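Of the protein chains in this complex, one is absent; all others appear in place.
Labels for the chains are A, B and C, by order of writing; each one numbers its residues from 1.
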Amino acid sequence: MVIVMKHNATADEITEVVANIESLGYKAHLSRGEERTIIGVIGDERPVEPERFELLPGVERAVRILHPFKLASRDFHPDDTLVRINGVSVGGREVVLMAGPCSVESREQLMETAAAVKAAGAQVLRGGAWKPRSSPYSFQGLGLKGLELLREAKAEYHLPIVTEVMSPQEVTLVAQYADVLQLGARNMNNFPLLAAVGEVQKPVLLKRGMMATVEELLMAAEYILSRGNQNVILCERGIRTFEPSTRNTFDINAIPVLKSLTHLPVIADPSHGTGKRELVTPIARAAVAAGADGLLIEVHNNPARALCDGAQSLTPEGFDALVADVRRVAEAVGRTVGLPCLA
Amino acid sequence: MVIVMKHNATADEITEVVANIESLGYKAHLSRGEERTIIGVIGDERPVEPERFELLPGVERAVRILHPFKLASRDFHPDDTLVRINGVSVGGREVVLMAGPCSVESREQLMETAAAVKAAGAQVLRGGAWKPRSSPYSFQGLGLKGLELLREAKAEYHLPIVTEVMSPQEVTLVAQYADVLQLGARNMNNFPLLAAVGEVQKPVLLKRGMMATVEELLMAAEYILSRGNQNVILCERGIRTFEPSTRNTFDINAIPVLKSLTHLPVIADPSHGTGKRELVTPIARAAVAAGADGLLIEVHNNPARALCDGAQSLTPEGFDALVADVRRVAEAVGRTVGLPCLA
Amino acid sequence: MVIVMKHNATADEITEVVANIESLGYKAHLSRGEERTIIGVIGDERPVEPERFELLPGVERAVRILHPFKLASRDFHPDDTLVRINGVSVGGREVVLMAGPCSVESREQLMETAAAVKAAGAQVLRGGAWKPRSSPYSFQGLGLKGLELLREAKAEYHLPIVTEVMSPQEVTLVAQYADVLQLGARNMNNFPLLAAVGEVQKPVLLKRGMMATVEELLMAAEYILSRGNQNVILCERGIRTFEPSTRNTFDINAIPVLKSLTHLPVIADPSHGTGKRELVTPIARAAVAAGADGLLIEVHNNPARALCDGAQSLTPEGFDALVADVRRVAEAVGRTVGLPCLA
Partner (left out) sequence: MVIVMKHNATADEITEVVANIESLGYKAHLSRGEERTIIGVIGDERPVEPERFELLPGVERAVRILHPFKLASRDFHPDDTLVRINGVSVGGREVVLMAGPCSVESREQLMETAAAVKAAGAQVLRGGAWKPRSSPYSFQGLGLKGLELLREAKAEYHLPIVTEVMSPQEVTLVAQYADVLQLGARNMNNFPLLAAVGEVQKPVLLKRGMMATVEELLMAAEYILSRGNQNVILCERGIRTFEPSTRNTFDINAIPVLKSLTHLPVIADPSHGTGKRELVTPIARAAVAAGADGLLIEVHNNPARALCDGAQSLTPEGFDALVADVRRVAEAVGRTVGLPCLA
C-alpha cells in the first residue's frame, strides 16, 4: 500500500502515520517528493483496508498496490486449474458446452431439451429448480420436483447437471442432485452462500454479478477457495450499463483479463449476456475467439412456451447451428469442441 | 402492454398474436399505423412478461405500460404509510435519525457511541452484528455476541435497534433482538431472504442495491409486502456509476421519484452514499431538502480505530454538527427533527 | 507517480525503469516490499502519463498520485474565485439564479419569460440561440435572430445573458451578445472550443459532460484557465447511469467534492439533472443544501408549446414557488437569494 500525504502535511503527521503502520506490524518507507511525501507500507497488505489510513491527520489518499485476492490469483498459482465434472474437464483445450432450459418446467420439456442438447454436442445439462425472479408474481421454479426431473434426465442422457442453489440451508440438498452448484449473478455477494458452497467439494459455477467488477468476482471466488473448495468455474454473463438495446452488456474484455489474473477456468453465458436469441450465436463465437473455456447456453424445446427467459432461449435447431459455428471458431484459435453425439 | 409488430408483419402473424393474447385471458386491441400495427393488451398485465410476445413471428417489441409493482404503488395505496418502530413513526412530519457504528466491535465502543447519538437527537440505534464484507480476510462481525450488546445498549439508552440480517435461517433469531430488520444493498435481490422477512411482522429497512433501479427496489419491496409484512422502509444509499471520486453516487433524484411512486417511507444513507466523512453532512442536508423521511448515519466513538467503514464514519462531535445542520434544513422544508436529549 | 513492479521483476528491469525516470528529469525513489518493489517518481508528474511506464519490462502498474489539474485546484489557489457577470457575483454568499427558456423561440416567448423570471428573483437570463439536438429533424434554434432577441430582452429587463456557443468560429460573434458563454455537456471535451473560449475574457459556464468524471470536468476547466481566461463557472447537470426513471442522475455528491477540489464557483442545473418538471424544485433545494453557488433553471411561458425540453421546463408560477422554497433552504445553510424584483 502507498499512503500519499497532503501537500501541507506536518512532520508530526508523518511521524504518526509511520507509527500507525508499525503498530500493525508493517514497515514504513518514506519518499519525500517535491509536493508530497509518500509512505510505502511494506508487508502483506491484504488484510488492511486503505481507508483506515485515510482517517489519519495529514493523509490525502491510500492506494492499494496488490490485488486483494490471493488463492484465486495466478501469481499464487501459475498453472491453469482444471475443474472436473464427472468425466468432463473445464479449463483445458476443449471448449465445454453446457446447455439446457432456464428452468425445469415439466418432464417432457426437460427430456426433449436434454435429448436435443446431448445430440448437438453439449456435455453438461443446465436447468433451474429454484429461480430468482424479480417479480413475486412470476414462476418461481418447481423446486424439489425440478431436482428429481434433473436426476432423471441425467440418468437417461448421461449428462452431468448444473443447477442453481439460492440459500445456504439448501446447499446440502442441492448437492445430492447436482454435479455443479451454480451461484447466480444476484448471489455473487451472498457471503453466507459463498461460505456454504466453500464447505462442500462439488464444483461451483460462480456467475459474475451484474454490478460486480472483475476484482469483486475474484474476491467472491476467494471466499469459496478459502473455505477449502478449489473447484470454482467463473462465468461472465454481462454487466449492467447505460445501453438499453440489450438486456446486459457482455463484457468480452473480462475473458482475457480473467485468464491473465487467475488460474480458474472462465466460461461465458451469451444468453444472459445479450438477452436476445438472435445475438446468442455471434456472442458465443466471440467469447470463444477471446479465450473462453466453455459456454452456458439456454435452450428450450419450445421457447415461445417457456416460463422464463424465452426471449433468449435457442430452439434445438438454433443450438445445432451455434455448435457448428462455435466449433469452427474454436479450431481457428487452437481449441476443440466435442462432436455431436449419435446417442 | 403494447405489442409493436414489424413493418412487414403479415396478417397471419397479427392474427396469431391476437390469438396468443386471448389465450392468456386478455383482450387485444389493434391500432393500424402507417408503418406498423400496434396491439394493445387489455387486462392486468403484471403477471405477463413482455418477452414472451417478442418470440412470436412478426413481433418487433413488446412494451410494458404499467409498473410491475402493485402493493407498493401509490396508485393502489394513495396515503403515506407510517412505519412505527416502538414509539417512533417513520414517514410522517418528523425526519427520523438512525445512527450508530457500522459494526458492533465491543461493549465500550457501542455504549459510548449509543450515548453520543442519543444525546445528539438520534431516535434509533444502528449497528451490525454480521457484516457482509467483500474480502474473506476482513472482520466479519461479532455475530450473536453483537446482538447481545445491542440488546444491552437498547436497555441502557432506550433506543430501538436496527441491525442487518443476512440469511433466511437467521431471521427468527435476529428478530428476537432487533426492532427493525435491515436488508443490505447486496441482498436486495436475495429472494429467499425477502420472502423470510415478509413472514415476520417486524419493520424492514430495505436498502437499494448498488446497481438496482428504482423499479427493482419497489419490486423487492413487493416481495415483502406480498408475504404480508406491510412495514417496509426504503433506503437510498447510492448507486454504482463510472465516477471514481466517491464510493457510490448518491441518487438524490430517487428520493422524490420514490415518494411519488410509492406510499412507503424513504430514508437516506449518506454515509454509504458518499463513502467520505466530509461529504456526509452536505449530502444529509440535501437528502432532507429533497424530501427524505429519515437518515441512516454511521457514527463511531473513534473512527480511526473502526474495524469497518471508518473513512465514512462521523465522530460524535461531527454527528452533533450534522444534526444541527439538518434541523435547520428540515424546518426550511416544513419538517422537524427531534431535539437533543438531555438523558 | 508510483510505479509498481511485477513480483518477479529482475534487478535489470528495475534499473531500466529508474534510468527511464531520470532521463525525463525526475528522481526515482525505491521501496523494496515483501512481494514487490515500488518506485516513486519525484517531481511534477503532471506532464507525464502513467501509461508510458507500464510499457517497460517488469512494470505492473503506474499510479498517478497528484491530480492532473493545477490552475483549477484549490491547492494552487486556496481562496474562492468570484466570477463577476456585470453586477452579479457568482461564488460568494449569494446563491445566484439563472433562468429562462431552453431555446429562444419568439420575441413574445422570450419577453414574457424574461419578465417572469426577473420578477421572481432571477439575476441572469438563459436562452439558447443554437441548440445541440440529438436528431437532425428537431428544431435547431433561431441562430443569429435568437441572439438579437436576447439582446433586446437584456435591454428591456436589465438581465445579463447566458447562451450557448457550439463551435470555435462562432465564439467572437456570440461574445458580442452574451455576458456568459455557455459550453454544453456534449461539448465539455470539444478541445478546440475550450481553447477558443479560453482566449476571450467573458465568463464561461462550463457544463459537466454526461459521461465525464469530476476530474475530467476540472481538466476541461484547466484548458480554459491555461489559455488565460480565469472566469469559469462549473455546472453539475446530471450524469448518465443505468437508472431509467430520470433523464440523468443528478450527482449531488459532485457539488461538495468540487467545492473542496477547486476554487471555481459551482452551480447546479436540476432541469437537465432530472428531466422532469415535478422533480426540479426538490433537486434545486437539495443542490443549495449541498452547497451550490447558483442554479440554472429552464422556465417557459408555456411549456406545453415549447420546441425543446418542455417536459422539464417550469411555468412562471412554478418558478416563483421554486424561488420561495430555495430561499428558505439557502437561509438555513447561511446563504441568501435575491428578493423578487418589483420591476
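In this text, a contact is a pair of C-beta atoms (placed from the backbone, for glycine too) under 8 Å apart; a residue touches a chain by one contact, two chains touch by 3 or more.
All values derive from a computational prediction rather than experimental measurement.
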Candidate in contact with the missing chain, chosen from B:24, B:66, B:82 or B:173: B:66
Sole contact to the chain not displayed, among A:55, A:102 or A:255: A:255
From A:16, A:112 or A:325, residue that would touch the chain that is not displayed: A:325
Touch list for subunit B against the chain that is not drawn: 2, 4, 7, 29, 31-36, 38, 40-44, 61, 63, 65-66, 75, 211, 240-242, 244
In subunit A, positions touching the absent partner: 211, 213-215, 239, 241-246, 249-257, 260, 273-274, 278-279, 282-283, 285-291, 325, 328-329, 331-333
On subunit C, residues whose C-beta touches the chain left out of the figure: 46-47, 49, 51-52, 54-56, 68, 132-138, 166-169, 186-187, 189-193, 209-211, 216, 219, 222-223, 226-227, 240, 277, 303-304, 306, 308-312
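To be clear about the criterion, only the chains that are shown with their structure count from here on.
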Chain centre separation (subunit B, subunit C; CA means) in Å: 31
Subunit A-subunit B separation of Cα centroids, rounded to whole Å: 27
Rounded Å distance, subunit A centre to subunit C centre (Cα mean): 39
Subunit B: positions in contact with at least two other chains: 211
